[in-house]
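Left out: one protein chain. Kept in place: all the others.
Let's look at subunit A:
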Amino acid sequence: MTILVYLIPVALLAGGLGLSGFLWALRSGQYEDLDGAAERILIDRNERPER
């Protein structure tokens, strides 16, 4: 059962990574405009003025 000593922290770490990834995405405004994000993929970058 010593394998649990490794596996439980690994599982929690993986889950925690996912959670913090989600929270980061939320804070950086990636969920602000879901419809816009879906449409923006259609915009050709070459025709946009570079900033």
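In the analysis below, contacts are C-beta pairs under 8 Å (C-beta built on N, C-alpha and C of every residue); 3 or more make two chains touch, one makes a residue touch a chain; residues count from 1.
By definition in this document, contacts and distances are computed from a predicted model.
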The complex's invisible chain, by UniProt name, from "Rod shape-determining protein MreD", "ABC-2 type transport system permease protein", "Cadmium-translocating P-type ATPase" or "Ferritin-like domain-containing protein": "Cadmium-translocating P-type ATPase"
Touch list for subunit A against the chain that is not drawn: 1, 4, 8, 11-12, 15-16, 18-19, 22-23, 26, 31-36, 39-44, 47-49, 51
